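The excerpt is restricted to a subset of chains, each kept in its original location.
Here the chain labels run A and B in written order, and each chain numbers its own residues starting at 1.
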Amino acid sequence: MFSGGRMYLFRIPEGEEFMSYMHEFLEKEGVETGIVNAIGTLRDPKVGYFLEGEKRYKVIELRGTYEIASLIGNISLKDGRPFLHAHVVLGDSEGRAFGGHLIEGRVLVAEVFVLELKGKRLERKMTEKGLALWP
Amino acid sequence: MFSGGRMYLFRIPEGEEFMSYMHEFLEKEGVETGIVNAIGTLRDPKVGYFLEGEKRYKVIELRGTYEIASLIGNISLKDGRPFLHAHVVLGDSEGRAFGGHLIEGRVLVAEVFVLELKGKRLERKMTEKGLALWP
């Protein structure tokens, strides 16, 4: 069980790569556990689809500008550092939606909420499945 | 109005059925009101689309493994027990997204956040529309 810690609501500047920016932010603030959600617009996002048989993510590269129709993520430790695991739904210019594990995306706009959770240490460890999971 | 209660961030073990596992969890913990979000991967998920004229959900059966690109839900009482109402967006191996009311899905990975809400009793009652709704 956890209790609520610090809360953040902020915009990532245009041009930043979403995942890199978030990891720098979490490390700087020392947020080791928490949840994230975001909306906005990304350029050239890459999303992953887990190939269980091959124990790796297939990378789906989307070209152009997509609305972040939804982004939900969680923060825990991996290799001793804050790690964001985020999934995303992206909308194209016709409103069609695409979704999966967010690998990367350049920010046009990203409005991000972070809720820190205080409590036990939550750490990912590599498993036989090829995924870094909580116990 | 509500105030924040207990918070949970955990993984559902592989092989469990998502909705059944969550209902057992909520009942065991005594979480009667709250919100949920989750990401992960589901096998053979079924989603519902409400047919207003027929007062029932059409069941859309998806075959195979899908990323949970988004899962948002709320917890309240139905027939005196904790009830999770969850909607989901699922991504296939090409990144295409599907969405609706989550009926069931077997877990490959599910990372779940639960925030308990404390306050008045929030209870679903069956309505003439064929939906169990809050007052």
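The rule is simple: contacts are C-beta pairs under 8 Å (C-beta built on N, C-alpha and C of every residue); 3 or more make two chains touch, one makes a residue touch a chain.
Just so it is clear, the structure is predicted and the values come from calculations on it, not from any experiment.
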Full complex, copies of the single sequence (shown: 2): 3
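The definition used in the following text is that only the chains that are shown with their structure count from here on.
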Centre-of-Cα separation between chain B and chain A, whole angstrom: 21
Sites on chain B touched by chain A in the complex: 4, 6-11, 37-39, 41, 65, 67-72, 89-97, 99, 108-109, 111, 113
In the complex with chain B, residue positions of chain A that touch it: 1-4, 33, 35, 37, 47-52, 58, 60, 62, 70, 72-74, 76, 85-89, 97-101, 117, 119, 122, 131, 133-135
